[in-house]
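Have a look at the structure below before the remarks.
Omission of a single protein chain aside, the complex is shown with its protein chains in their original locations.
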Amino acid sequence: MTAWRLDRIPSWCLPLVVGLVLVAVPWFGTDPLWVRQLTLIAIYTMLVAGLNITFGYAGMLSLGQVAMFALGAYTTGILMIRGWSMLSSLVVAVVAAGVVGFVTGLPGLRLGGWGLGMTSFFLVLLIPDITQIFTEQTGGLYGLTAIPAATIGGRVLDKNEFYAVCIIAMVIVLALLRNLMLSSFGNSLRVLRRSPVLATSLGLNTNAIKAKAFVISSLPAGLGGGLVVCLDHFIAPTSFTLTLGVLIIAASVLGGSESIYGAFFGVAVIRLGTWQVTAFDKYSLVAYGLFLVVGGVFFSRGIAGLAEQQLLRWRPTRSQPTIAAQTREQAEPIPVTEVQPIPGSHLEVRGLTKHFQGNQALNEVSITAVPGQVTSLVGANGSGKTTLLNLISGLYRPTAGDVTLAGERLSGSAPHLVARRGVARTFQTPVLPDGMTVLEAVASARYANDAVSIAATVLRLPAHRRAERSRAEAARQALRLVGCEDLADQDAAGLALGTRRRVEVARALAADPHLILLDEAASGLDEGEVEELASVIRRIADAGATVLLVEHNFKMVCSVSDRIYVLESGRLLAEGAPDEIQRNAAVAESYLGQLPDADEMGATANAHE
Amino acid sequence: MLTLWLGICTGCVYVLVATGFNMVFVASGTFNFAQPQFLVLGTFLAYATVFSFGLSPWVALPFGLLVGAAIGVAEERLVIRPVRSKGINAELVTMVGWSVAMQGVMLLIWKENPLAVKGLAPDDVFTLLGVRVTAAQLVLVGVTLVLAVGLHLWSHLTMLGIASLATSEDREVAMLRGINVPRLGIGAFALAGGLLCAMGPIAGPTTFAVYSFGDTVVLYAFLAMAIGGFGHNIGAIIGGLGLGIFQAEISLHWGDKWISVLTFALLLSVLLLRPQGLFGERNERVV
Partner (left out) sequence: MHTNDVSPAPATLLEVKALNAGYRDLLAVRDVSLSVHPGEVTVLLGRNGAGKSTVLLTIAGLAKRTSGQILLDGVDITSRSPYARNGSGIALVPENKRVFRRRTVEENLAIGGYVLTRGERRAAIQNAYERFPALHAKRHDAAGGLSGGQQQMLSIAQALMPGPRVIMLDEPTAGLAPAIVNNVLEILVSIQAEGIGVLLVEQLVDQALSVADHVVLLDHGRVQYNASSDGLHDFDQLRNVYLGKQSG
């Protein structure tokens, strides 16, 4: 009962109510010390929210928030001393933070892991020295004093009014960031975190996404810095220390790094919890340190994670797939619905050769794949099948030869550009990101070509809603084709292997692919699942797709293919229709290891029509 | 020339920490962010040995070795092993936490003011090639070079050393061949922690005992390691000494405030232009 009633309330109502309550707090006669604390909490929340984007969502160890905070503070302070109004100073501060965030994020595009972490840590260390280098403007180590009071429209704000401004700014920042994260952009960060290779295979430009994440996470930090200056009318390098950086990480972990609202709770708990303890300062380092150790080891999703688990009881939008649901859709014959034509193109691989450090993985291989047909590649381990697939999808560059699709050259293009030209693939082990439903996972194939601007996403403009609708529709159609439509709202990463395989195939279909590459799609499946997969593949081909299947399961390959290529030690051993290949003695000896009995082979070919 | 010598002395501190990094990195595949804190702790223990307990500074050697090894093992068990499978974010969080906690404890016990550390050498001063050189500095440079070169030789000439190098390449096959990989990891944490802590009386006279020293050293020693190549001690010597001299020259010509900025530029250049350093390897990407 409660479930449907709560479901009716839009998700932004609770934060709005909390925000209004907070704004009203000073006017209930609250102690000014409390008002100051809450102001600081609002400001730090903006810092942590930014951190959650790069650290929590995108999984990048970038800790430059403190540096952007300092930059925003000094920019605002310096401008206000020169007579600029608070609002215009804040705007410049935010822009400056974005620009510097971009520039300092550039190394992060090539670095990962600790390299990125250390360079971003370093930025905090630079703050006192940079202020000393520019002593004239920044006041050096003694800091910037006599910063004028904050004004809006000529009117000086008192402490309570300034507090209200900070709360409103925080609510707006959180709302905008939330809109951004619960969208295709947020999901592409999740895809990136799960696997950069998956991201490029979906056509996403990983560098562009990372750069955007760096910039977006810097903006709230810059804004926070500008506001903190107006709070105390004074800043010095001592306000921007590694301890502050540690506090931000701790708040992120406590509130839940993969959450936007969690930032507020994390900061609030830490600030309020430690504020009243007068001896805390001495113990702060030890306390934060131990908290991080415990938090890193035990908490996986912080307060927000706990809250979400509770919420799931009230509004079960994402639930675990029931056994019944999965077995049901396996038992029923998959309905044949009207199938939208799939725009397959002609694939031509000519004389493709690839050497790796003295190892000849592929030698002068030429194959053709035609729309409406299933073309298969078979061969023993080490025969070069996967290398060929990776060459076609652009993950490797050929040593010689080329790959063309619909007459245009593919080889030599970056993998995400190859994907944008309509090449879709599945992986030997299905790669589905955490925290996404099946529908979202399948729709992610359309992010690259159906891109919506950040502004439209953040403000939920019509363009965003239109794009979401069309992606969802295309995703549903693809799911219908593979017989998984019922699972659209299930958690994608938690499904059984066979089902994840089919979801991956649906994802490959969702982007109207000109070429579909299936990498050992049948491996690990049982007889029944293999048959279903085979019928899905046939249906896709009949709808006009160009399917290139790399497979070990010879029986399945024969039942489904129009043309088979056999590879051995990097060379093409044989090619032809299934019955030709089965009768081919050389293939039998090399790949199957036995001379087959002709009668039996004939019987096999007939049995699998 | 004095600048060169001072640069070499500072550089030796980086080399010491970098060898600690390398030891742990090779044997357990992790970058131990908290490593420099062991050196800082060692300097405090050296101070305490002489000024709190009234003992000879030589006692600080075994004292530091034991305390450092114990804390190193504790770190491996409490902070590294539990998050091995959780990915690099969790690793960063717990290691930063441990590092900060160690700093916090040192701050609690010894407060903020830098403390002078009495070293092993007498207070003699020499003049070598026209440069004023203290005995303590000679000890620092000597011990550092011996230690770093010694560890390099150990890892290439002894069975245990070669086994560690092999483990850093392929943990699974190392286990298949009979190498107790988990124990190797613990051993590395213990040895690196113990050695760095024992270096207290040796580095202390130059660095003093300051709880915040680790903040800069972690970054500079990381750069030394990056220049030399992760896991290569000879490279770490070149990287550390080179960085020390680089920073000394900057201080002389432009002033201290430019050190961190230019070092940062150097870090970026190395990580972007030659991330494998002098002796490291480029990883071939395999899908």
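Labels A and B are assigned to the chains in the order they are written; within every chain, residues are numbered from 1.
Here, contacts are C-beta pairs under 8 Å (C-beta built on N, C-alpha and C of every residue); 3 or more make two chains touch, one makes a residue touch a chain.
Keep in mind that this is a model prediction, so the values were computed, not measured.
Of the listed positions B:88, B:166, B:234 or B:262, the one in contact with the omitted chain in the full complex is B:166. Of the residues in chain A, those that touch the hidden partner chain are 357-359, 380-383, 496-497, 520, 522-524, 526-527, 552-556, 569, 589, 592-594, 596, 600, 604. Although one chain is not drawn, its touching partners on chain B can still be listed: residues 159, 162-163, 165-166, 169-170, 172-181, 281.
Here is the rule we use: only the chains that are shown with their structure count from here on.
Centre-to-centre spacing of chain A and chain B amounts to 36 Å, using the average Cα coordinate of each chain.
Chain A contributes residues 55, 59, 61, 107, 110-111, 113-115, 117-119, 121-123, 125-126, 129-130, 132-133, 197, 242, 246, 249, 253, 257, 282-297, 300, 356-357, 386, 390, 395 to its touches with chain B in the complex. Contacts from chain B toward chain A in the complex involve residues 31, 33, 78-79, 82-83, 86-94, 96-105, 107-108, 215-216, 218-219, 222, 226, 256-261, 264, 267-268, 271-272, 275, 284, 287.
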